[in-house]
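Not every chain is included here, but those present sit where they belong.
Per-chain residue numbering starts at 1, and chain names A, B and C are given in the order in which the chains are listed.
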Amino acid sequence: SQWKIWSEADFTNTWKTRNKDAHKGTFGTGLLLAGSDEMPGSALLAGLASMKIGIGKLIIGTTPFVASIIASRLPEATYWFNGLNKLPNGDWPVGVKGIAIGPGLTDTLLVEEAIKKIWETNIPVILDAGALQKREYPKRNAPTIITPHPGEFSRITGLTTAEIQKNRLKLASDYAQEHQVIVVLKGANTVIAFPDGSGVINITGNPALAKGGSGDTLAGMILALLCMGENPKIAVANAVYLHGLCADELVKTRNENTIVASELSNILGELIYTLTHNIS
Amino acid sequence: SQWKIWSEADFTNTWKTRNKDAHKGTFGTGLLLAGSDEMPGSALLAGLASMKIGIGKLIIGTTPFVASIIASRLPEATYWFNGLNKLPNGDWPVGVKGIAIGPGLTDTLLVEEAIKKIWETNIPVILDAGALQKREYPKRNAPTIITPHPGEFSRITGLTTAEIQKNRLKLASDYAQEHQVIVVLKGANTVIAFPDGSGVINITGNPALAKGGSGDTLAGMILALLCMGENPKIAVANAVYLHGLCADELVKTRNENTIVASELSNILGELIYTLTHNIS
Amino acid sequence: SQWKIWSEADFTNTWKTRNKDAHKGTFGTGLLLAGSDEMPGSALLAGLASMKIGIGKLIIGTTPFVASIIASRLPEATYWFNGLNKLPNGDWPVGVKGIAIGPGLTDTLLVEEAIKKIWETNIPVILDAGALQKREYPKRNAPTIITPHPGEFSRITGLTTAEIQKNRLKLASDYAQEHQVIVVLKGANTVIAFPDGSGVINITGNPALAKGGSGDTLAGMILALLCMGENPKIAVANAVYLHGLCADELVKTRNENTIVASELSNILGELIYTLTHNIS
């Protein structure tokens, strides 16, 4: 069938070693448009995930208030203050290789204006959370990735979450093919549907992830792998796979109720080391 | 008798496993009204405890100043700025399944206005610290929980702390039955008295908890278990039990004087794992 | 002689176990007047040390700017904004059992005004850093403790640091007896001189402590032990002893150049546990 379960081997076969002579430019610059004053943490969670999975440079477009919260825990990133408000004027940081927009954003009008500007570029983009609305997607040469949970997919499609949950694969794939976007339909066994009709089913993850902030972490991971130059299909599949695996690792020694999203990206280092060194 | 000592078996028999298909909505949204500019930490301590014991989503109603302090350590929560001031106007975040009010609050008038609005709802509520005043409690279909230490119980009842400490069980139970609230009378061997005359005695905990911030952590734990859908009696008993057990665990390797409240919720993960896997 | 080297046995013989029924009031409320906008960290270091050595409650009198920096790492404390400016008006938090003033303070005039008000009380006080000036000390029923390093003792006494270092014991003791204060003359082998002519020599500590922030940590430790009700002589000796021992422990596994002051109080828990359980 056109569906494939993403396995450990799929991950290890596609995970890249950094080139000896690489520099930070080699791993791309990501632009994260996320976080508002009442929802500042989402930008921190996505940013931590991006930096800790391997991106070269990260620019976070957010408010000064949010930046003041993030920066002490993520000093490796830089900021583009109120980037969302500047985007419509064509103001734009140089060298951006991938964009994620949406976590912690609630000003729908501003987000729409920003997305219109993004459509004019050929930069890969991830639409998450506040950027997930019923919409048309223009034809572009760069991938567009949407990461709805069932509630957000309901908002986008007009279907009920019950309908969606009964028919996750088909509905995600139909949407992906019709709109020519990559659909990451989240929840237990996340479904990744590609524009060509193929798709990936993820089997990592557990209900420790059923808590505020998990999705922000995933968005950051996808952004990073895209910026690092990975093929979009593999980038998305590996990010979803690792995101779930972090949770699976944490529940080996800790009760599932007690995991918080900021802990996920912390263990990527040892997790990937183990996977790529054939230790189990 | 109507008094029961809450045991490890009581905890393990009632502690729930998260459903495979659960999502964050499954574990409820809590509203924490806590923290003022000169007492910001209480909101952080309560919030950390809520998130780390398993709540689905947490909204913290507090000042922007306090939010800026909390959010870097608790990026998984979101904020409702100056919620206390907005509540009287009927402004209200959607989907709230439980409320805790009081930690770090000193503006008694504002707190009273907020509580009046809360009485109009059928949302379970925990009154702690600044929300503990001599008062009447309206008849509601949702539980009201009060968490006084002996000094606060003195303020509420007009009795001296010496009188209270001599007769903890009877006085807590009388108050619970008369006012139809759940009384958590804190201190060594916390007493939990229910409106029906029954009650629970807690035997976990130690004087490492005799330090600023311990009570805030407990309030957050109770809020979370309530929001996660647990029966109120069990929610309160398990929160009090775990709160004390965290301290008991910490003093196994560290001097009792040196524990600080923010460390308590950090070890919930391994603690509950051990209890529910029959490891000792 | 009147000089005594403070030994491990002196520490273990005097270190108190917390009473089973204790509550936070049992361990006192400390007032820490420290930190200014350009020197915010000193208040955090002193505050962390106070809380992590066992104080019941800590109120930090500092600016809102400094509080916003401290509170995320020390949520167990509360704040008294701009306390230094309020003190001269007789505004005063209730129930304070000990005061430390000076770390990170540079406004000499304001500090003097505050100290004048403090002299009117019978609250034990520690004068450190910015509060160390050439001055007279009024007769009070509560101990006054000064904690100069040789440079500060030079400022107070008019002697050169070379003269001081050549004659640490005698000069400290002369000052203590003349002014009826406890003198903690810091540096390798800290000398503690009491008003009655007796004194203690400390032999813990090492040059890992020769770094900005070490002294702030010590001030916080002394404040806590005083508030916890310890006899002033023992409180000061044990604080100095433990402060040095933390550094001695850290250099057992880490290079001495790499220790920073905020790490000292982190290991108090295991350190004291080991000492009081006869493990070595």
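Going forward, a contact is a pair of C-beta atoms (placed from the backbone, for glycine too) under 8 Å apart; a residue touches a chain by one contact, two chains touch by 3 or more.
The shown structure was predicted, so the numbers you read here are calculated from the model rather than taken from an experiment.
Visitor: Taking the 3 visible copies as a start, how many copies are in the full assembly?
Guide: 4
Simple rule for what comes next: only the chains that are shown with their structure count from here on.
Visitor: What chain sits nearest the middle when you go by CA atom centres?
Guide: Answer by centroid distance: B.
Visitor: For the identical-sequence pair chain B and chain C, what's the CA-based rotation angle in degrees, nearest 5?
Guide: 90
Visitor: Cα centroid separation between chain A and chain C, in whole Å?
Guide: Computed value for the inter-centroid distance: 49 Å.
Visitor: Centroid from C-alpha atoms only, then distance chain A to chain B, rounded to Å. What do you get?
Guide: Those two chain centres are 34 Å apart.
Visitor: Quick check on chain C: which residues sit in contact with 2+ other chains?
Guide: 72 - these are the residues of chain C that touch more than one other chain.
Visitor: Which of the residues in chain C come into contact with chain B in the complex?
Guide: 17-27, 51-58, 64, 67-68, 71-72, 74-81, 228, 268-273, 276
Visitor: Write out the stretch or stretches of chain A touching chain B in their complex.
Guide: Within the complex, chain A touches chain B at residues 37-42, 44-45, 65, 68-70, 72-73, 104, 149-151, 187-188, 206-208, 210-214, 250, 253-262.
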